[in-house]
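Only a single protein chain was left out; the remaining protein chains are all shown in position.
All chains are identified by letter, namely A, B and C, in their written order; residue positions are counted from 1 within each chain.
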Amino acid sequence: MQTTYRDALRAAHREALQRDPRVFLMGEDVGRYGGSYAVSKGLLEEFGPDRIRDTPLSESTFVGAGIGAALGGLRPIVEVMTVNFSLLALDQIVNNAATLRHMSGGQFNVPIVIRMATGAGRQLAAQHAHSFEGWYAHIPGLRIVAPATLEDARGMLATALEDPDPVLMFEHQTLYNMEGPLPDEAGAVDIDRAVVRRIGTDVTVITYGGSLGKALDAAGRLAAEDRIAAEVIDLRSLRPLDTPVILQSVAKTRRAVVVDEGWRSGSLSAEISARITEGVFYELDAPVARVCSAEVPIPYAKHLEDAAIPQVGSIVDAVRALMGRQA
Amino acid sequence: MQTTYRDALRAAHREALQRDPRVFLMGEDVGRYGGSYAVSKGLLEEFGPDRIRDTPLSESTFVGAGIGAALGGLRPIVEVMTVNFSLLALDQIVNNAATLRHMSGGQFNVPIVIRMATGAGRQLAAQHAHSFEGWYAHIPGLRIVAPATLEDARGMLATALEDPDPVLMFEHQTLYNMEGPLPDEAGAVDIDRAVVRRIGTDVTVITYGGSLGKALDAAGRLAAEDRIAAEVIDLRSLRPLDTPVILQSVAKTRRAVVVDEGWRSGSLSAEISARITEGVFYELDAPVARVCSAEVPIPYAKHLEDAAIPQVGSIVDAVRALMGRQA
Amino acid sequence: MKTEPAVPAGVSALPVDRAHLVELLHQMLRIRHFEEKCAELYSAGRIRGFLHLYIGEEAVAVGALQALTPDDAIVATYREHGHALVRGLAAERLMAEMFGKAEGCCRGRGGSMHLFDAATRFYGGNAIVGGGLPVAVGLALADRMQGRPRVTACFFGDGAVAEGEFHEAMNLASLWKLPVLFLCENNLYAMGTRIERAQAQVDLVRKAESYAMPADAVDGMDVMAVEAAARRAAEAVRQGSGPRFLECRTYRFRAHSMFDAELYRDKSEVEAWKSRDPIPALIARLTAAGQLTDRDVADLEAAVDAEIAAAVQFAERGTWEPVEALTRDVYSR
Partner (left out) sequence: MKTEPAVPAGVSALPVDRAHLVELLHQMLRIRHFEEKCAELYSAGRIRGFLHLYIGEEAVAVGALQALTPDDAIVATYREHGHALVRGLAAERLMAEMFGKAEGCCRGRGGSMHLFDAATRFYGGNAIVGGGLPVAVGLALADRMQGRPRVTACFFGDGAVAEGEFHEAMNLASLWKLPVLFLCENNLYAMGTRIERAQAQVDLVRKAESYAMPADAVDGMDVMAVEAAARRAAEAVRQGSGPRFLECRTYRFRAHSMFDAELYRDKSEVEAWKSRDPIPALIARLTAAGQLTDRDVADLEAAVDAEIAAAVQFAERGTWEPVEALTRDVYSR
């Protein structure tokens, strides 16, 4: 079956809503508008306003209400339009969702799924284009996932909903229109393992979400133009990180490049670099390299936005530099 | 002159208020209550309610109002009681303070100073004891400082107020009562350089804020018990990081331990580890080690809180392990 | 005292039986004595961190909680010992929690500000001002969507009313007609900030109009009045007519927390409010009606003190959670 990332997400929602009466979707414009990225289009008509709930513009409260509803026995899916707006709900996510289980000595857990769009690439500028999923990955008590493929768009939601703890799901803005084949029987997938998306021997490229496609394209170019065999890892889960898969690959290739749309300083790629160094220092032939966003609020103009975030070219360059090849 | 960190901060406020009529202080309970950590005690009486402004409980708005006041020509000092509550103001800090200059193409800058308490150690549990300064250090457009000494408590504010861009200043909760001598002529200090607080040759311990004292104590123990000469760097500025000072030291000692009260995954220490690896990989005798907080919301009970955050003992152990000594 | 609370006329004339009134007194005494002991234990270093006493405000929790059934839920603040005790969280588990012991209701993870109890649907113990309101709205949403005729009682202070979350949560609850009983404990201060310096509109009941939410105010120093008003409001909520807002006008007799020098208010104001202490007031009323003797009071106090002494002993004898268990209960699996 040919489908899109958006449609795969929608299919996942439909299935979840059909299967479990405790599941409902809530957020700004998920209903009548059809979802700001059209993920939930048609769901209001199918499931009615009780289960597809348009909320007022009140990020902190509808996320907090999702937390309360989860405590009350439901399985809320809360859509926050973009991660940029989720800063308004951060108190609820960090001080309540992530801490309640621990603070209550294990009495209460919060089975909520919070979905949001993230990332740049559509010229939406500095209040709509940032990538804070790496930030969220710093918080104990949260589980962070980033579907980068149609299979994961289709399959991660079900597993996230089964999880007894809060799961944040980040959908890169540029992926919604991604098209491709998906097996008819595609269903739930795990949400904790990293996956090798391309096998290679010379260097490991580690990434996730919106940058996976760029990393794979770069690997293709490196193979064709430089005879460099890059292994590409899709992290899928940003918290917990699947460190063994990363270390195993880097122990083999002895070189690693981390690609991440967060700003370089304090990015998730820093954590991955640190773990690689801690884990396989003596196997490394070169320091871990990073391809991240420039340290600038994402600008509007296309050429500046392109220059600000990782691109196929900058990944290729980074790998070449790491392999001691000329740029 | 014998003084405390709290009194040094207060002296810095008094001086700033006396010297520049554009400076004012605003926040919850900074006035009549005297400041939740008593930093501003007496300032209301001296400077009046126009310049020492008690605000309602509205973090987002009084921080945002500080941003507006800065745009309007004032030099606000905004006190947010603790970094935990600053999550409620994060939208204003990240989406406005940090971006306005860039989004406006350089037309507007935001000369605001936002101060907050951070860190654990006083049994305040999971909603009052976290350390998000490393998180803030991820944001381009912000400058992040962490005074760890009396000199810096006395001197950083003046320099921060002179800065044309937003400066966030993090005061570790356990430092306010720190006592010691301060020269009478102590005044403004730079806010961008890291400083070597103890010279050593065997290993570099890199830290800041509330962990500096622990790192120095650990260095003392290592010298006495293990004849290990640890060099201790106080970062002082978390954004920008003073990378040259770090690299110079590690190039000399060939070993580094980063100590940071943030949770290990995605901590500032990850960034420092990554930079060291990137910068002096071939000089390193061992992978960079990290001593961070355990991945748990800070618990209330003393023994659990102590176990959750870096301690002299855990720093000593990490250095010993790095040096191949028995723990 | 400038802000003498308005007492809705007639409320205290409700016919209630002696046993019930004595029980109200008993509950207020439990809170009062429990917290006096806490203050002592804090000075002795047995309790640490932040400790916020409810002394003076007991009539609010005791009165309001009468309106709830065991199925109802409670969301409270960091000043919640009283609510937890009245709700049925055993004093010994509460005290052990404040000692940081493994036998505490939260295994020593939460402390004074974060009491939780699944058995009595006590959802904390929230120390972010305003942070509990959205959670209460969600609990009520779950009840509504699952067809359970329950009420969620959400306590918060006058200070919280200035927070954005108050506005958002009041609006959402009213918009969706959710069964939340919003109970504002207006003790006139948020730490050292008096309500006039925090609110452009100090009549908090009027704020409910912004959300088309029925609202009322009650003398929070009169436990019978609070009970009556809370029952009226809770019944309306339970019947599905949407949320209600009830402002309970009260006063905190002690400092905000154990660190507060109380620079911001006059002793005379405190003294004036103490003359309206809800405990002696109820005693006087029952005594005057011939329903209570000095002996009865002494018996109640003795029972309360015995309960508290046992709680302290339980806490003292409690064990420390092993350090190896530090990261348990961060994730469920």
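We adopt the following convention: a residue touches a chain if its C-beta (ideal position, glycine included) is under 8 Å from a C-beta of that chain, and two chains touch if they have at least 3 such contacts.
Everything quoted here is computed from the prediction, not taken from an experiment.
S.K.: By the document's own contact criterion, which visible chains does the hidden chain reach in the full complex?
M.R.: A, B, C
S.K.: Which residue from B:A11, B:L25, B:A70 or B:A318 sits in contact with the chain not drawn here?
M.R.: Among B:A11, B:L25, B:A70 or B:A318, only B:A70 touches the chain that is not shown.
S.K.: For a quick check of understanding: of C:E57, C:D143 or C:E165, which residue touches the chain that isn't displayed?
M.R.: Looking across C:E57, C:D143 or C:E165, the contact with the absent chain belongs to C:E165.
S.K.: Please pick, from B:S104, B:N177 or B:T201, the residue that touches the omitted chain in the full complex.
M.R.: Within the whole complex, the residue contacting the unshown chain is B:S104.
S.K.: Considering the complete complex, identify which of A:V196, A:A229, A:A251 or A:A294 is in touch with the unshown chain.
M.R.: Checking each option in A:V196, A:A229, A:A251 or A:A294, the one touching the absent chain turns out to be A:A294.
S.K.: What does the interface between chain C and the hidden chain look like in terms of residue numbers?
M.R.: Listed in rising order, the touching residues are 162-168, 170-171, 174-175, 197-201, 206-207, 209-213.
S.K.: Could you pull out which residues of chain A are in touch with the chain that's been left out?
M.R.: Answer for chain A: residues 28-29, 31-34, 36, 54-61, 84-85, 88, 122-128, 294-297, 299-304, 307-308 touch the chain left out.
S.K.: May I ask you to list the residues on chain B that touch the chain which is not drawn?
M.R.: 24, 50, 55-56, 58, 60-74, 76, 91-92, 95-96, 100-109, 140-141, 143, 163-165
Keep in mind that, in the parts below, only the chains that are shown with their structure count from here on.
S.K.: Grab the C-alpha centre of each chain and report whichever is closest to the global C-alpha centre.
M.R.: That would be B.
S.K.: Please identify the chain with the largest separation between its CA centroid and the CA centroid of chain C.
M.R.: Centroid comparison gives A as the farthest chain from chain C.
S.K.: So, what's the distance in Å between the C-alpha centres of chain C and chain A?
M.R.: Chain A and chain C have C-alpha centres separated by 41 Å.
S.K.: So the centre of each chain is just the mean of its C-alpha atoms; given that, what is the distance between chain B and chain C in Å?
M.R.: 36
S.K.: Among the residues of chain B, pick out those that touch two or more other chains and give their numbers.
M.R.: 60, 84-85, 88, 125-127, 295-297, 299
S.K.: Could you say which residues in chain C touch two or more other chains, in rising order?
M.R.: Each of 106, 108-110, 114, 126, 128, 131, 164, 327, 330 in chain C touches at least two other chains.
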